[in-house]
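Yeah, one chain of the complex is gone here, protein chain that is, but the others are all in their spots.
And now, chain A:
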Amino acid sequence: MIFTLLIVTGLLVILNISIGSSHISVHEILNVLFTGAGDGHNKMIIMDIRLPMALMAVVVGASLGVGGCEIQTILRNPIASPYTLGISAAASFGAAMGLILNANLFHVSDTLVVTANSFAFALLVAFAIYIFSRQRQIGKTAIILFGVALNFLFSSLTMILQYIANEDELQSLIFWNFGSLLKTTWSKFYIVLAVLIICFVILFKNAWKLTAMTLDDTKARSIGVDTAKVRRTVIFITSLLSAIAVCFVGTIGFIGLIAPHIARQLVGEDQRFFMPLSALTGAFVMSLAFVVSKLIIRGVILPIGLVTSVIGIPFFITIIFSKMRSM
């Protein structure tokens, strides 16, 4: 299963490099990738533009897939995702501060203002949830409610900024919120990849403990899991994963929700398989959405966040209905 998904995702990466304003044949792509030589501008287009974007789709999808998988596990809530905790809303507010108020909070270069602001606010929420979850007697429901409250708070703050924004600023913010891979660079890709690898290794080393987190808290504690500590650690790691992904590509909805659901249907909740498959499914769905985003309107690349939402919302409704039927 994992092997098949790897191959299909690899094929989608090739397809993503091939499709664009100018079509590049698979033969030419393989030629550039393996020999470093290509016709005309093909080498530049592939190596500097399309390959980093195609790979960014893979690592962002994997990050959101792993994040969703672990958030659903520790909160024992199948409709939770990194967005449930308000991270996306906070990142969006950070971006809005940069785009509308021109607030350069960290005195970075102009091109990095939006990224830095959105990352800072996403991380701020991650820390807020981490500190909140450190309080004694804080259960999973309280954490979800706290996340939902932060979500509303930052959404409202963003709306206030939208209200005072001029037309250009408003358009920029709306476009940022759509989610897009178009501003990907190799350095951004490497940062997301490095964070993904570090977080994945930490989580994977604790796979059995995370599997035990699918049980009731008392049951998990009875077999030696410090549930509060695991929950805090996972919240921090998944928040970091989501914050990094969101700050570079904007809001990408529903990958964190869909990927773990598909993976769970395929391999159950043994985290030794569930987590890697969630990552791979996230990468696959994101790559597929990127292909679809280029095919809907010829010559135009739709923001990928729109495509993932269009795929995700019917799926989300299906989950709710199937849950209602099983109740």
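Note that a residue touches a chain if its C-beta (ideal position, glycine included) is under 8 Å from a C-beta of that chain, and two chains touch if they have at least 3 such contacts; residues count from 1.
One rule holds in what follows: contacts and distances are computed from a predicted model.
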item	value
Protein name, per the UniProt record, of whichever chain is missing from view ("ABC transporter permease", "Cytochrome c oxidase subunit 4", "NADPH-dependent glutamate synthase beta chain" or "ATP-binding cassette domain-containing protein")	"ATP-binding cassette domain-containing protein"
Residue in contact with the excluded chain [from A:N77, A:S155, A:S172 or A:T214]	A:T214
Per the touch definition above, residue among A:V26, A:I131, A:I174 or A:I223 touching the missing chain	A:I223
In chain A, positions touching the absent partner	207-209, 211-212, 214-216, 218-219, 221-226, 264, 268-270, 272
